[in-house]
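Only one protein chain is missing from this complex, and each of the others stays in its spot.
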Amino acid sequence: MTKIKTGILGATGMVGQRFIQLLHNHPWFELNELVASPDNAGKTYAEAVYNKWIVEGSVPENVANMTLIDSEKASDSDIYFSALPHESARLLEEKLASEGKGVLSNVAVNRMKSDVPLMVPEVNPEHAELINIQRKNRGIDGFIVTNPNCSTIPVTIVVKALEQFNPEQVLVTTMQAVSGAGYPGVPSLDMLDNIVPFIPTEEEKIQTESLKVLGSFSDKGIENAKLAVSASCNRCAVRDGHLESISIKFSEQTSAEKVIDALKNFKAEPQKLSLPTAPQPAIIVMEQQNRPQPVRDRLNGNGMAITVGRVRECNVLDIKLMVLGHNTIRGAAGASVLNAELLHKKGFF
Amino acid sequence: MTKIKTGILGATGMVGQRFIQLLHNHPWFELNELVASPDNAGKTYAEAVYNKWIVEGSVPENVANMTLIDSEKASDSDIYFSALPHESARLLEEKLASEGKGVLSNVAVNRMKSDVPLMVPEVNPEHAELINIQRKNRGIDGFIVTNPNCSTIPVTIVVKALEQFNPEQVLVTTMQAVSGAGYPGVPSLDMLDNIVPFIPTEEEKIQTESLKVLGSFSDKGIENAKLAVSASCNRCAVRDGHLESISIKFSEQTSAEKVIDALKNFKAEPQKLSLPTAPQPAIIVMEQQNRPQPVRDRLNGNGMAITVGRVRECNVLDIKLMVLGHNTIRGAAGASVLNAELLHKKGFF
Amino acid sequence: MTKIKTGILGATGMVGQRFIQLLHNHPWFELNELVASPDNAGKTYAEAVYNKWIVEGSVPENVANMTLIDSEKASDSDIYFSALPHESARLLEEKLASEGKGVLSNVAVNRMKSDVPLMVPEVNPEHAELINIQRKNRGIDGFIVTNPNCSTIPVTIVVKALEQFNPEQVLVTTMQAVSGAGYPGVPSLDMLDNIVPFIPTEEEKIQTESLKVLGSFSDKGIENAKLAVSASCNRCAVRDGHLESISIKFSEQTSAEKVIDALKNFKAEPQKLSLPTAPQPAIIVMEQQNRPQPVRDRLNGNGMAITVGRVRECNVLDIKLMVLGHNTIRGAAGASVLNAELLHKKGFF
Partner (left out) sequence: MTKIKTGILGATGMVGQRFIQLLHNHPWFELNELVASPDNAGKTYAEAVYNKWIVEGSVPENVANMTLIDSEKASDSDIYFSALPHESARLLEEKLASEGKGVLSNVAVNRMKSDVPLMVPEVNPEHAELINIQRKNRGIDGFIVTNPNCSTIPVTIVVKALEQFNPEQVLVTTMQAVSGAGYPGVPSLDMLDNIVPFIPTEEEKIQTESLKVLGSFSDKGIENAKLAVSASCNRCAVRDGHLESISIKFSEQTSAEKVIDALKNFKAEPQKLSLPTAPQPAIIVMEQQNRPQPVRDRLNGNGMAITVGRVRECNVLDIKLMVLGHNTIRGAAGASVLNAELLHKKGFF
């Protein structure tokens, strides 16, 4: 089987490095183009990330000597994963889609556009059909598909798994890792012996993106889910892994036991299709009363699983629980890769 | 003025050290007896905390050479502050009260007894009258008065300050400092690059103690507040200062602006009475969108103020905000000292 | 090939967990017995480490259901890896050796005995011959072989690699990870925003063990190396990986370039024999001026490589450099396993 030619937009940053880790050995996709900012174009990947390679392990050998190219020259791949800084993403993503390329974007800029799917394969695989509307709308052969913000993804997967109980209200307080702000990102003087109770635009993203992800698709597009979501976001002294304290109100009666069962038995499209990056299972439910913990549980399912613990009744809403997801794998690069795998399996490219 | 003779039960532990700091120079109270465990009795205070003095600065000079005494010998003071380990507290506190002493306890064991006041002077100063019932019940001249758990106190002060809007539901997720577990307490392997989403009995304490504190007093005793409180407690890599993400539902209509005004204008008994340890104001409201932060704000009001920030509307309940309180000052030793000051001013000893 | 039956003494602690990780899938050794303290005997391994599994990933599936046995029952394996607490190690290790077993010990208690090899396979593989003397001395068929303390191993490997320049003095300041103290180990109140400039007995171990490891073997036993070693040991807020600042005086003239070349070209016995756990190369020399760093480099060579950086001239001694080694892999469990591999290859069992 010939592999699909793949490019990464923004290959040297924190999320770009995760794309490298997930794709350098991928069974379906082949790294073909690494797009970087003009000052890095022309360098090898190893040179460009010299002293800036933050993730575990070393630069994969088959990537180290690839030469970085300028965004203008990106043209020779079938699909592109985008981790561009916000401001440069929009034009380039649209240009590539108009040239027939598939764009899988981790960037916020296109997420809320009405003809752009905002997808989590475990939650709304049927939103892929929005690509047809997008193509017709824009008269293009390619497409742009996005994944939500890192802290939104665990919320949507948990709510989806509990769909049978009809969730109405979701209140979440996050404790987020510093890698979410990239490198250099959060100053150490803000993190040693400290917590910062604010992450710009993060709460708004959780509150709006989750409604679209959990929304329903028809040929008129996406209709937002009827759900109230409230988020309070904090930055904590953790390298990787967003921990979230979630309370949910359901219109159906339920119990902690029923919720645990539903979470344990959750089976979704990527698992059924055995997509290469899909964790098996998608949700891990821990029984220990002091879990999940970032340092111990973030790499569950190779960083793609959502780990849930402390499911119990809530005095105010109905059920409360703790959720952990790896923010730059499950919540960023891995989310885009899983979207790509789903779309390929469904024949969109 | 002759100062009131004062003893500390459990003087060498984390909270005991805070008692030392707050009392060694107190205008009304004079350190007279330091009670320690049998293996420390007979040592000087400086010897006993050699290498275990964890709080800022050094052992005060006028305390360093005081000799620690065994609990059986405690008898020569008018009042006792208690920071004993849970299991040893009950008998000793009862014994001292029966001998005519005033006991101001930070320990959990007596908090929920129906004839024991559970007091936060800014919230329920009128509960002091329960002492009369306690004395009659038990046929004693002394008394036991307790303060709530460290993470409960900020919740109750905020809810009290917003009483006019009639709070009905309170949902809180805490991010708590390691000093709350004492020394040695939380292992560093649990805190470096990590968060632990569980603190034994902590959630139950917030959920039950706050109802008693916010309850109403009559000659029949305390009637719990009609309020639903749900807590989710986490241990974070912070030395001191519990940060809490709180959402509240009111039966009266309100807005972020009104809530901010009410918090800013909150005046309570300890402030009106100018008690020595009372912070002025009791609640500090910060406008910066990334505050309060433990390392920057925990010592506000000498560690006795509650600092609030990020007051905003909540999509699920009505209002959400962030609250910070110093857990071993405002939340423990300082809480007991402020109780003592109030009771002294009111003539209970 | 039939695998060698293998037991672990002290299987549930921090180093015991590393033994599990290194041995559960080993090409030559087969996990046969897991020995634990009496209170854990009878439990499955998964039960015993429930909430105490600190290392990355999960308990390996083929180990989770193994039943822990009491030390008295250990008898059915060919070799035993020992990570026992100091006080229980001596008798058990001697008993097993007298019963014909090979004991590979990470424990300090037997290290400095004159007939016990203290081995680092890259440094002194010829010390294995001391086993013959030990067997004759003690009239036993088994043996006890030890590896040095975690912070000593990197020192000895670097000094050995520079043997050609005749090292005379070694001055080392360590910055050591908390995992070296086990779990619960170092309190978080000692590590958040702090460094502790003392680790009991650690400096003595570096100063004495390194002389034995670098000593010469003859049929009279080990003669210590003629080398002055001075150590200053500190505990820092790092989970894994001991970083050491080392200055060395040589009697031969040298330069930073020559030292770098010698380190890069260092080839030792485990590498030549391609032992399964041997890192290739044993020493990694980094050119970046801000490396090695614990979080980025400790897993080099699967945690078995020594990473060196910042090789430069020293104004006081001759050369200074930074060395990093993973303390519970290269410095503990992995050290014992590599010893076992060498001894097996040499036919000692």
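In order of appearance the chains are A, B and C, and numbering begins at 1 in each one.
Note that in this section a contact is a pair of C-beta atoms (placed from the backbone, for glycine too) under 8 Å apart; a residue touches a chain by one contact, two chains touch by 3 or more.
Just so it is clear, the model here is predicted, and its values are computed rather than measured.
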Chains shown that the absent chain touches, full complex: A, B, C
Touching the absent chain when the full complex is considered, from A:54, A:133 or A:299: A:54
Residue in contact with the excluded chain [from A:237, A:286 or A:340]: A:237
Listed residues C:4, C:260, C:273 or C:317, member touching the removed chain: C:317
Contact residue for the chain not shown (choose from B:193, B:244 or B:318): B:193
Of C:237, C:278 or C:306, the one touching the omitted chain in the full complex: C:237
Contact set of chain C toward the excluded chain (per top definition): 169-171, 173, 175, 190, 192-198, 207, 228-230, 232, 234, 236-239, 243, 245, 247, 249, 289-296, 309-310, 314-317, 320, 322
Residues of chain A in contact with the chain not shown: 54, 178-179, 183-193, 237-239
Those residues of chain B which, in the complete complex, touch the missing chain: 50-51, 53-54, 56-58, 192-193, 239, 288, 290-291, 295-296, 299-300
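Assume only the chains that are shown with their structure count from here on.
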Chain A-chain C separation of Cα centroids, rounded to whole Å: 40
Whole-Å gap between the CA centroids of chain B and chain C: 48
Residues within chain A bordering two or more other chains: 192-193, 239, 290-291, 295-296
